[in-house]
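Omission of a single protein chain aside, the complex is shown with its protein chains in their original locations.
As written, the chain order gives the labels A, B and C, with residue 1 at the start of each chain.
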Amino acid sequence: MVIPDLSVSLGGLRVKNPVLSASGTFGYGLEFLPFYDISRLGAIVVKGLSLAPTSGNPPGRIVETAAGMLNAIGLQNIGVERFIGDVVPRLEDAGATFVANIYGKTVEEYEALARRLSEVPSLGAIEVNASCPNVKEGGMAFGATPEGVADLTGRVRGCTGKPLWVKLSPNVTDIAVIARAAEEGGADAVSLINTIVGMAVDHRSRRPELSNVTGGLSGPAIKPVALRMAWEAAKAVRVPVIGIGGIQSAADALEFLLVGASAVQVGTANFRNPRACVDILEGMEAFFREERIAALADYRGGLTLEKIP
Amino acid sequence: MVIPDLSVSLGGLRVKNPVLSASGTFGYGLEFLPFYDISRLGAIVVKGLSLAPTSGNPPGRIVETAAGMLNAIGLQNIGVERFIGDVVPRLEDAGATFVANIYGKTVEEYEALARRLSEVPSLGAIEVNASCPNVKEGGMAFGATPEGVADLTGRVRGCTGKPLWVKLSPNVTDIAVIARAAEEGGADAVSLINTIVGMAVDHRSRRPELSNVTGGLSGPAIKPVALRMAWEAAKAVRVPVIGIGGIQSAADALEFLLVGASAVQVGTANFRNPRACVDILEGMEAFFREERIAALADYRGGLTLEKIP
Amino acid sequence: MPNDRTRFLTARIVRNEGRGEIFYRIEAIIPEPVRFVPGQFAMVSGWPGNDPLLPRPLAVFRSGGSKGKGKIEFVYKVVGRGTALLSGLHPGETLSLTLPLGRGFDLEQEGRSYWLVGGGVGFSSVFPAAAALGRRRARFEMFLGARTRGHLPPKEWTPGGKEPGRIHLCTEDGTAGYHGRVTDAVLERMKGLSQESVERLVILACGPREMLREIAAAASERSVQAQVALENHMACGFGVCWGCVVTVWDGDQTAYRRVCREGPVFDAREVVW
Partner (left out) sequence: MPNDRTRFLTARIVRNEGRGEIFYRIEAIIPEPVRFVPGQFAMVSGWPGNDPLLPRPLAVFRSGGSKGKGKIEFVYKVVGRGTALLSGLHPGETLSLTLPLGRGFDLEQEGRSYWLVGGGVGFSSVFPAAAALGRRRARFEMFLGARTRGHLPPKEWTPGGKEPGRIHLCTEDGTAGYHGRVTDAVLERMKGLSQESVERLVILACGPREMLREIAAAASERSVQAQVALENHMACGFGVCWGCVVTVWDGDQTAYRRVCREGPVFDAREVVW
């Protein structure tokens, strides 16, 4: 039996397979050790890190929606120093390839995070969360304009030799333009999508369900939108695209590869099934074997657009 | 028992209740006559009309997604003349309040449609579908820029004395800016959202599910996004907002009213339950009665944002 | 049997069971009996939640009852999520139904003899046609095709099964009846027909598209009237979404027609194959 080669290079970080965990849905990775060997995954993207520990939003942080959920966690995290001190050694012990997702309130904070994390030899890549609404620039999100994205990317690029991934917001008119801006700013890969801004209210109490009023929509509900954006981005840029959004099964993951993504990140699916990432990986391996596809590259981007004759 | 007053003015068209059907999901209204008396609804918005009959996209037009569906019908319709000749008299007979949703490939086509429809005395309003991707302006949708929306609205405004509703696309960075552009262009009301662009592929056949490759996502999956946009639009404009997107129940409809919409349109829900609109209306009436709310105006926009002390 | 007014109703399941290797039959009680034309269908849902979202089209298999209490039956094969959910429903639980829908077979032609061709689960609209023809004492034969013996419809569901020579079973692997595809059986038998018989013949067919295409071609060659029941993905089932169109000939132009409204039964010559 031929073992398919699922390895792929994600902007300088070569991973053994294209199944990654999505930031904010996988904790610091260690929480999954009871369920499986996390070193089997292509990489683990940890919860978004800020310079100082962040306490996040008040309760009323999640609400379920049809085939999805809204979250407004507010990026509660232990801060970069405790991450480096406490978590990194344990991820190294676990043999995991890991990526730091970073988020700052100012460009300077992003720069400081990138510089500090570049000192961690075992860190695989830095993923810049360019989809945060609470930043300078007159309240407009960094991720919402090509200029904002290009500038942020360029500035972080100047601070790190690590592979640099930029995570894009779907709350934009044209994702292709935004993806190109990240590429031009020096991103080694783009990952998308982050959550879509949504809202839920209780018609009886007349109050929002989330303390933050709005939140980010994730889960199967958003998959069609995520897939379309991954396709548009893959056509627009030369750097690898990492597809994210609503992936629950190997079939879902394969769809993102088919439209041109080089890898995928699995998010909300981890909540219902803690083994989701590894189940998806195994399903993907089985598919490649069954279909006798020798390598990821032989499948990726293979969407046929011409009509059947 | 007090009968709550659910009537509301939608930019010059007073409707007896805020439950409307959404364009493209209700045919020409007559198809629902076997199920209930369509004159009970606030209004019926008919399938998007073009100047000439349009044949639409080749098969492979719909595909189901998680708690939603994608469609790429391509606006198949009988054209404005047959609508006026064949359909309007029957809608008049049925006693229905009805609204024409229009769509053109050029601004001139929109203008011609508006002029022609203005000659129909029984027509309640014109809803401009400003979310069509197949138009001039270098392939960029009218609905994607404030300038495009303001210009289209202004030009159609000049051609009709009917109440003018502009239906907005959700595929934009900032819906508030777009809604204001429609208002400044002279819209009497804005309706939103139209479908979110999505995509589905078959990972085995390696082909898109839709002949058009991408399609519009509708159904419960998009409700959180639609609700957020209705809220943002209602804060941004003075004209009435008509909320659309994933409404399946009276509770859903009430949520849109709570965040500031003056009325709602029910779309995809009609497919699974042909009585959806009237079920929602009855549920809404029951809620107002139970809660002893005398009039729609006493509930609408009543979202409480302050914390409970 | 006239076409009844379309309605949306809630049905209470009284039976839902697998039969043979691959088929299920579901039987439910509805408030009033429904009259339908064979080939007509219902949009069926019943699972809780919004995923899957859309109802599924199923041919009306049987319908009966008397005033105040109707009965309705469907047969189905589990092929995906919707039908799998359907197969998990229990007696006492409910179905939502919109029915009867679409244009069924035209069986009311005088002096004709009918061939009914069902491939796979296609027998679900062919059997009601056979039952109706049987009641009218019209002449008909039935061709039923499946991959293998176990995939043929269970005997006890087959109407008019007693008359000899009336039913032609076909299996691709030869485990029952004619060894070969049902289309081959039909084509072979058609070859032997006199011109007179051919002129009286009406073929009604339901099954995979490839089967229908071949039947249509053979019928067209000998100018036999053929009515084919098409399938397509549907959102509404009653003509308002325009999602279910197929391409048909409209003079020498092509046009799109709704399977749920102008079909599911089409004149085979009309379809652009």
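The criterion applied here is as follows: contacts are C-beta pairs under 8 Å (C-beta built on N, C-alpha and C of every residue); 3 or more make two chains touch, one makes a residue touch a chain.
In this text, all values refer to a predicted model and were calculated from it rather than measured experimentally.
Peer 1: Looking at C:R81, C:R136 or C:H179, which makes contact with the chain not pictured?
Peer 2: C:R81
Peer 1: Of the residues listed, B:L20, B:A67 or B:I175, which one is in contact with the missing chain?
Peer 2: B:A67
Peer 1: Given the contact definition stated above, which residue among A:V8, A:I38 or A:V63 touches the chain not shown here?
Peer 2: The missing chain is touched by A:V63.
Peer 1: Using the definition of touch stated at the top, determine which of C:P52, C:G102 or C:G239 touches the missing chain.
Peer 2: Residue touching the chain left out of view: C:P52.
Peer 1: Which subunit C residues would touch the chain omitted from the figure, given the whole complex?
Peer 2: That gives, for subunit C, the contact residues 47-52, 81, 84-85, 88, 90, 93.
Peer 1: Tell me which stretches of subunit B touch the chain missing from the display.
Peer 2: These residues of subunit B touch the chain that is not shown: 66-67, 220.
Peer 1: Residue by residue, what part of subunit A touches the chain that was omitted?
Peer 2: 24-27, 31-32, 34-35, 47, 55-56, 58-59, 61-69, 71, 73, 76, 219-221, 248, 268, 270-275
Throughout what follows, only the chains that are shown with their structure count from here on.
Peer 1: In terms of CA centres, which chain lies closest to the overall middle?
Peer 2: B
Peer 1: With centres defined as the mean of C-alpha atoms, identify the chain lying farthest from subunit A.
Peer 2: C
Peer 1: Round to the nearest whole Å and give the separation of the Cα centres of subunit A and subunit C.
Peer 2: 47
Peer 1: Where the CA atoms of subunit A average out and where those of subunit B average out, how many Å apart are those spots?
Peer 2: The separation of the two C-alpha centroids amounts to 34 Å.
Peer 1: Using the average of all C-alpha atoms in each chain as its centre, how far is it in Å between subunit B and subunit C?
Peer 2: The separation of the two C-alpha centroids amounts to 36 Å.
Peer 1: I need the residues of subunit C touching at least two other chains; which ones are they?
Peer 2: Expected reply: 50-51.
Peer 1: Name the residues of subunit A that each touch 2 or more other chains.
Peer 2: Answer for subunit A, listing residues that touch two or more other chains: 66-67, 220.
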